[in-house]
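Notes to accompany the following structure.
A single protein chain has been omitted from the complex, and every remaining protein chain is retained in its original position.
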């Protein structure tokens, strides 16, 4: 069994952002030389997500509007977590969007359907944060 | 390390449906001859889910009602994604229900608690769509 590990770093200029990281994950897989196995990609921070969906700006806008309705950022005082912080909404938004994805690796490629793309979802940005890529297989 | 891969195809007659696929996944595991490892089962489409819950019609009705309240299908114009499509609600519903499950394989069986069943969740059906089963282990 082979294994591979890499951290990817991100720093968004806005509090919230969706970044397509599929190309970077494909580079990791290529570097790993693993042909067959499982790839885990997870946010290493608890106010960020990794998820799979469509790379379409309208949908990303819909997600932003929908998440703000479900777990609004403000007023900060509505959350008990926000005593010394203002990130409670980000913890909740990340929960909805998910921490991680597990992707099959087949013939050295991400074994994806036609429209699957991997995104980093930032909900408390403006600082350097990490994503972990771990691949095991042969 | 052994690995196994199979695609399962579905075509629902309704836009939304939940299908119990546990038996089909068990057949895959049997075919794989893997005794010990991890099984990944994921929707290959971004408007469908794979999730684990109870095989009870009342609960499935509750999920349908609850998802429609959280992310209603109509009016289509409420979503920016729906310029050329009408599937924005399906992308959001699939996000809530999840893309994938990872299941332990022990002694050649799905290592499940008493009521765990695997479902395909369709949110934009009436066409052929796929689920991926990938198993690694020994």
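The first chain written gets the first letter, and so on, giving A and B; residue counts start at 1 in each chain.
Everything that follows uses one rule, which is that a contact is a pair of C-beta atoms (placed from the backbone, for glycine too) under 8 Å apart; a residue touches a chain by one contact, two chains touch by 3 or more.
The shown structure was predicted, so the numbers you read here are calculated from the model rather than taken from an experiment.
Student: Please pick, from A:24, A:42 or A:117, the residue that touches the omitted chain in the full complex.
Tutor: The single option touching the absent chain is A:42.
Student: Which residue numbers on chain B touch the omitted chain?
Tutor: Output for chain B: 1, 36-38, 51-54, 56, 58-59, 61-63, 66, 70, 96-98, 101-104, 106, 111-116, 136-138.
Student: On chain A, what residues meet the omitted chain?
Tutor: That gives, for chain A, the contact residues 1, 3, 5, 38, 40, 42-46, 70-71, 79-83, 88, 91-92, 94-96, 98-100, 102, 130, 132, 134, 136.
Just so we're on the same page, only the chains that are shown with their structure count from here on.
Student: Calculate how many whole Å lie between the centre of chain A and the centre of chain B, each centre taken as the average of the chain's C-alpha atoms.
Tutor: Comparing mean C-alpha positions, chain B is 20 Å from chain A.
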